[in-house]
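A single protein chain has been omitted from the complex, and every remaining protein chain is retained in its original position.
Right after this comes chain A.
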């Protein structure tokens, strides 16, 4: 169409002074030169710009169709069926969830072309490797895809690819099961995230058995066996939550002891300490304080070694609780004071407040109202600084009651005797509400 079209020649009137080295300068000579240039340019320009069939298809068809057709043209029919079934499955899940659910608002994969392209690219690579029989390459591609889909709405895709990577890892015979082990670890993690604890446990147990005795290391330098132990510890700890809620303490203790074993084998003191702590708490719930104290002491030692003040505080608190239920109140007091110190050093004000309250209650129960009162007042101040109303109110009640208890004996005696000095004391107290009773005598306390 534009073959016979000769464009109007654009010729400058004045010569171009910026381009050096030009001899002809009259407009006519410039037109002649321009004419020669356009002649050579014309044959190229005479062809109309054509659009290829592929580009038309890109424009006309949906993204999904283009991706599928590309894959099929290359002969990658397995990638095509995988992609197709994934898209189909997403649609079914969405329909089943209904219009009100969270998934309804999510964009489907078809509306996210970048993700579709990545999927296509890596799936085709995986299939080429599959045809060549190189299962480890297949595994690599699938793991990459699984890690690519990190967003919460793509969690199901990630899970699917971890599953397929496990299947292909099982086919890899050369490296003695190392890829299979890694795949099992990934699957275990996926199940943990989804909350399917039993399946997670199975996967981690297989992982553990595979890595037993082998010195494999992951890229970060950690031994795979340690990872297995840690994974198992986590699973067992979570598995123990259910029987604890059902008050089935024996089962909980069994699971938690297994967790402790695993943590010890992993060789990481931090998790060993935590495991010991949980076991100790479980034994406390059962009532076996001796074993509980043993485990809690272990936790305490480890926390001190690691310098973990928070952990140390928790340990002290738990030990104090044990001792309290055993009835050894002086030791309880000791430990609670240690707890208070540690919390103060660590600026953990909640814990400090709790410690003060507990101490105050113990002193109260022993009749040492003065000391109880001081602790209660300290707790009250902390609660006030924290600004939490329930704690504050509780502290106020305790302070008030402690003060009352400390005064009550003298007060009632004063009322009974009703001598002149006593009456003066009483009216003075009524006026000012100061603690005048204990100040004067000082021997009212300690009389249990």
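As a convention for this text, a contact is a pair of C-beta atoms (placed from the backbone, for glycine too) under 8 Å apart; a residue touches a chain by one contact, two chains touch by 3 or more; residues count from 1.
Here is the rule we use: contacts and distances are computed from a predicted model.
> What does the UniProt entry say the missing chain is called, choosing from "Ribosome biogenesis regulatory protein", "MYND-type domain-containing protein", "U6 snRNA-associated Sm-like protein LSm1" or "Bardet-Biedl syndrome 12"?
"MYND-type domain-containing protein"
> Quick one: which of A:27, A:75, A:113 or A:310 touches the chain that's been left out?
Answering carefully, the residue with contact to the hidden chain is A:75.
> For chain A, enumerate the residues touching the unshown chain of the complex.
So the residues of chain A touching the missing chain come out as 53, 65, 68-70, 72-73, 75, 77-78, 80-81, 84-85, 131.
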